[in-house]
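A single protein chain has been removed from this complex, and every other one stays in its place.
When the chains are written out, they are named A, B and C in that same order, and each has its own residue count from 1.
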Amino acid sequence: MSHTLKNKVKITSRVNRIIGQLEAFKKGIEAGDECYQNVNLLSSCRGAINGLLLEVIEDHIREHIVDSETKKLAAESGEELIDVLKSFIK
Amino acid sequence: MSHTLKNKVKITSRVNRIIGQLEAFKKGIEAGDECYQNVNLLSSCRGAINGLLLEVIEDHIREHIVDSETKKLAAESGEELIDVLKSFIK
Amino acid sequence: MSHTLKNKVKITSRVNRIIGQLEAFKKGIEAGDECYQNVNLLSSCRGAINGLLLEVIEDHIREHIVDSETKKLAAESGEELIDVLKSFIK
Partner (left out) sequence: MSHTLKNKVKITSRVNRIIGQLEAFKKGIEAGDECYQNVNLLSSCRGAINGLLLEVIEDHIREHIVDSETKKLAAESGEELIDVLKSFIK
C-alpha cells in the first residue's frame, strides 16, 4: 500500500523545502559564512527531517498497521515500524 | 572564522549525497513505492544529517572554542554551541 | 491491557539497573569526580532508558495495536503511540 495523493503532494513539498535548506547550508559553507550560522541552518534541516519522518511514520501506523486488511499484514507492518524505531531511538 | 577548504569540499559532497537521498525518497513517494521502503530511506537521510551535524559541531568545538584567539571569543562560541545542543537534546 | 509477567520481571530488573546507574552518577557528583566521568555515566543512563523505552514501545505495538481485539482499540493504541513518538522525535 502507498500514500494517498493528497499526502503525496504535502510530503513532496516538505522534501523540496528541506532540499532548499540544504542548498542554503551548502552555499553558506562555500561562501565561508560564520560557522554558527551554518550549524544552526543544518540543525533546522535536522528538525525538518525529523518532523517529516514523524509524519510518514504516522501514516504507516494509521494506514498499514491499524487499518491493515489482515492481521498478518498488520503484524508485518508492526515489525517494520519496530525496525525503523530501533534505528533512531538510541 | 569559517571552515578550511579541505573541510568545505568534504562537507559539500556529504550534503550532495543527502540531497540525492531526499530526491530518491521523493521519487519513491511519487511512484507509490512501499511505505516501508520510503520510511527507511528517510530514516537513512536522518542518520546522514545527524552525522554531518556532528562533524560540523566537532569543527566548531575544535576551531572556534578550543582554538579561539581570545577567551571572549571562546565564550561566545561556547554559548552558540549550547544553543544548538538545546535545540536537539530534548 | 497490561504487560505479561515474564516481561514485567525483565522490565523491572532493567529499571533497577538504571536507578543504580543514576545513584552512581549522584555519588560521582557529590564526591567531586571528574566531570567527564559523570557526563559519560549520565550518557549511559540515557542510552539505557532509550533501550527500555524502545522495548516498552515494541510491546505496545505488538500487543496493543497489532493484536488488539477490535479495530477501535487498535486505533486508540495507534494514536497513543503517535503521541509518544511526537514527544521525542524532535
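The definition used in the following text is that a residue touches a chain if its C-beta (ideal position, glycine included) is under 8 Å from a C-beta of that chain, and two chains touch if they have at least 3 such contacts.
Since we're looking at a predicted model, the values are computed, not measured.
Hidden chain, full complex: it touches shown chains A, B, C.
Across the interface with the omitted chain, chain C contributes residues 1-3, 8, 11-12, 15-16, 18-19, 22-23, 25-26, 29-30, 32-36, 38-40, 42-43, 45-47, 49-50, 52-53, 56-57, 59-60, 63-64, 77, 80-81, 83-84, 87-88. Counting the whole complex, the residues of chain A in touch with the unshown chain are 88, 90.
Touching residues on chain B toward the chain that is not drawn are 47, 50, 53-54, 57-58, 61-62, 65-67, 71, 74-75, 78, 81-82, 85-86, 88-90.
Keep in mind that, in the parts below, only the chains that are shown with their structure count from here on.
With centres set at the average Cα position, the gap from chain A to chain B is 15 Å.
Centroid to centroid, with C-alpha atoms defining each point, chain A and chain C lie 23 Å apart. Between chain B and chain C, the centres computed from C-alpha atoms are 27 Å apart. Among the residues of chain A, those in touch with two or more other chains are 47, 50, 53, 57, 81, 88.
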